[in-house]
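Complex shown without one protein chain; remaining protein chains in place.
Up next, chain A:
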Amino acid sequence: MTKLYDRTAKTLLTAALVVVCLLYVFPVFWFLMSSLKPGSELFSYPLTILPKTATLQNFVEAWSTLDFFKYFKNTFLSATLTTAFTIFASATCGFAFAKYDRKWLRFFFVCIIATTILPTEVIMNPTFTVIRVTGLYNRLAGIIIPSINTATGIFMFRSFFLSVLDSLIECARMDGASDGKIFLRIMLPLARPIVMILAIFSFQWRWNDYIWPLIVLNDPDKYTLQVALRSIIGAQNIDWALLLVASVISILPLLLVFIVFQRYIMNAGATSGMKD
């Protein structure tokens, strides 16, 4: 009797999971399949889930008409540079928060916490003024520099360095190493797992970021993928064949990152909120 009950429960729960998976995967699947359909098939009834004649023609066309390489390059460049700076700045800052007991540091830590409740979205206009005054308007540096400071990155390194024993630093100091050397030679190599996780997340945040490019970039030559996509959506008549393909291309790099680092990402995400 219990066995029968167990098996029914198992079947029902597994069925529920299948339904959940279908609900989550379908929008993506339908989108990918549509991007493989030739333009003529996109709107012709009856709609079929799988393309009748799958083609990569749309991709070839989009790549050449949209100057995709440029957007790709801009996005990649700003995402990787910001990530490199973010890692270094967060590591040093997190280290200082964890290993030095100073009043002014404690005050600055509260300041960093405060940044999480006043996001840039809320103060876009004054931020734009600062962008113009600092001469960063319309430059890739304008989306890189303001994005370097992230509370999440600092918190991650801080909690990691809190777990490192103080005696390690004391010993190195006795041997005459400067604090800078201790950080670079001992601490940063120790924190390699955090560097790795923050690298993945920071890259994702920057690749998908829309707010900063929206405020800073005006020249289509400087556009990142997200703003370029928005300009296709903003058109009077949306060119769906182009939009589908362009969107799919913009997802591919992150999909690759997710497939390769899937275990890391989900383990790290489980322990922290992971917002930029």
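Assume a residue touches a chain if its C-beta (ideal position, glycine included) is under 8 Å from a C-beta of that chain, and two chains touch if they have at least 3 such contacts; residues count from 1.
In the analysis below, contacts and distances are computed from a predicted model.
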{"item": "Listed names \"LVIVD repeat-containing protein\", \"Transmembrane permease MsmF\", \"Phenylacetate-CoA oxygenase subunit PaaI\" or \"Nucleoside ABC transporter membrane protein\", with the criterion being the UniProt name of the chain not displayed", "value": "\"Transmembrane permease MsmF\""}
{"item": "Which of A:A54, A:L77 or A:M124 contacts the chain that the document leaves out", "value": "A:M124"}
{"item": "Identified contact with the non-displayed chain, of A:L36, A:L66 or A:I148", "value": "A:I148"}
{"item": "Residue of A:F59, A:F76, A:F108 or A:Y137 in touch with the missing chain, whole complex considered", "value": "A:F108"}
{"item": "Interface with the undisplayed chain - residues on chain A", "value": "6, 9-10, 13-14, 16-18, 20-21, 23-25, 27-28, 30-31, 34, 42-43, 45-47, 89, 92-93, 95-97, 100, 102, 104-105, 108, 111-112, 114-115, 117-130, 134, 145-146, 148-149, 154, 178-180, 183, 204, 207-208, 210-211, 226, 229-230, 233-234, 240, 243-244, 247, 250-251, 254-255, 257-258, 262, 265-266, 269-271, 273-275"}
